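Let's look at chain A:
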Amino acid sequence: MGQITLQGVAKRFGEVEVIPPLDLTIEDGEFVVFVGPSGCGKSTLLRLIAGLEDVSGGRILIDGKDATDASPAKRGLAMVFQSYALYPHMSVRKNIAFPMKMAGMPKPEQDRRIEAAAKALNLTSYLDRRPGQLSGGQRQRVAIGRAIVREPSAFLFDEPLSNLDAALRVGMRLEISELHNRLKTTMIYVTHDQVEAMTMADKIVVLQAGRIEQVGSPLDLYHAPKNVFVAGFIGSPRMNLFTGAVAADYGAQTIGVRPEHIRISATTGKWQGRVGVSEHLGSDSFFYVEGTGLAETVTVRSGGEVGLRHGDTVWLTPDEGKIHKFDTNGDRI
Partner candidate 1 sequence: AQDNVTLTIATVNNGDMIRMQGLTGEFTAANPGITVEWVTLEENILRQNVTTDIANQGGQYDIMTIGTYEVPIWAKQNWLVPLEFDDAYAVDDLIPAVRDALSVDGKLYAAPFYAESAMVMYRTDLAQAAGVTIPESPTWTDIMTAAKAMTDKSAEQYGICLRGKPGWGENMAFLTAMSNSYGARWFDADWKPQFDSAEWKATLTDYLTMMNEYGPPGASSNGFNENLALFQQGRCGIWIDATVAASFVTDPKNSTVADKVGFAQFPNKDGVDNHGNWLWAWNLAIPTSSDAQNAAKTFIAWATSKGYTELVASKEGWRAAPPGTRTSLYENADYQKEAPFAAMTLTAINSANTQKASVQDIPYTGGQFVAIPEFQGIGTAVGQQFSAALAGQMSADDALAGAQSTTLREMTRAGYIK
Partner candidate 2 sequence: MATRQTQGLARLMRAPAIILLFVWMIVPLCMTLYYSFLNYNMLNPGMTSWAGWFNYQYFYTDPAFLESIRNTLVLVLGVLFITVVGGTFIAMLIDKPIWGQGIVRILVISPFFVMPPVAALIWKNMIMHPSYGVLADVARFFGVQPVDWFAQYPLTSIILIVAWQWLPFATLILLTSLQSLDTEQMEAAEMDGAPAYSRFFYLVLPHMARAITVVILIQTIFLLGIYAEILVTTNGGPGTASTNLTFLIYRAARLNFDIGGAAAGGIIAVILANLVAIFLMRAVGRNLD
């Protein structure tokens, strides 16, 4: 079980209100991702749930029981830190055993669980190494192992992949997703990487300055961002936003078109521009077009290869059905 409810939870550091009162319910078994720009309060929110910070107001319910004043250890949650926070002087085995040892679990049971976790996480042959002798991905797994053995009602992850290099990140992302599929335990996952958010989440919570901008499934957010902020934040490469005359054409203050919803052509189209840098990945090509009539560089994605070069004049055509319109408040029309 792992239903977590925040009721009017707020947090102030001294005078600064980092998180204004906020309500949120996380259902049992859900994979929830908190995203938002740096400093928006993601970590703080997670730490409030974990009990590592005291709330300044509001209540936190875990499985319906008030846990607002419970100590971190009592909440039955497990956390995986950004730095992994492994105990550097203990072997992997001891690291994983630590929470069980603290709980006074009998030794045979500890060993059983360690074996199980190590097997699940492919760590069996590293059990006697120190964290310092492991690679980033392996450390990550140890941290997860340490969390799993406690059989928590929910896992909390604070940017667990941000220290890994790109290739490993993809691998670990899949591992965590698989883990969730297998365990079906509630997971709350903080990141500021939208790819992670999009690929892992059942539900994404977009935060800005401590406020919740939108809550929804990844595709909801992709297809129907509630406002300009979410539109710009979700999707990679980010959505092209147009204001001024171009937007006025569509009766909006701002319009947005994702790079994958713009066709590029050397001969005809709606907006004219000139190719700046272009990137050819084989599978896709990205063109950064400086539009003569447009304020900023427009990013265009095109499948396969297109024979356009730096400096070529091109025409862009948006996919009319996929244009997002926003009003003066930035809200979706």
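Candidates were picked such that all candidates are chains of the complex that A comes from, given by their letters.
By our rule, a residue touches a chain if its C-beta (ideal position, glycine included) is under 8 Å from a C-beta of that chain, and two chains touch if they have at least 3 such contacts; residues count from 1.
Just so you know, these numbers come straight off a predicted model, no measurement behind them.
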| item | value |
| --- | --- |
| Identity of the candidate that touches chain A (this complex; choices 1 or 2) | 2 |
| Contact set on chain A toward candidate 2 in their complex | 50, 52, 71-73, 77-79, 81-83, 85-90, 98-99, 102-103, 146, 150 |
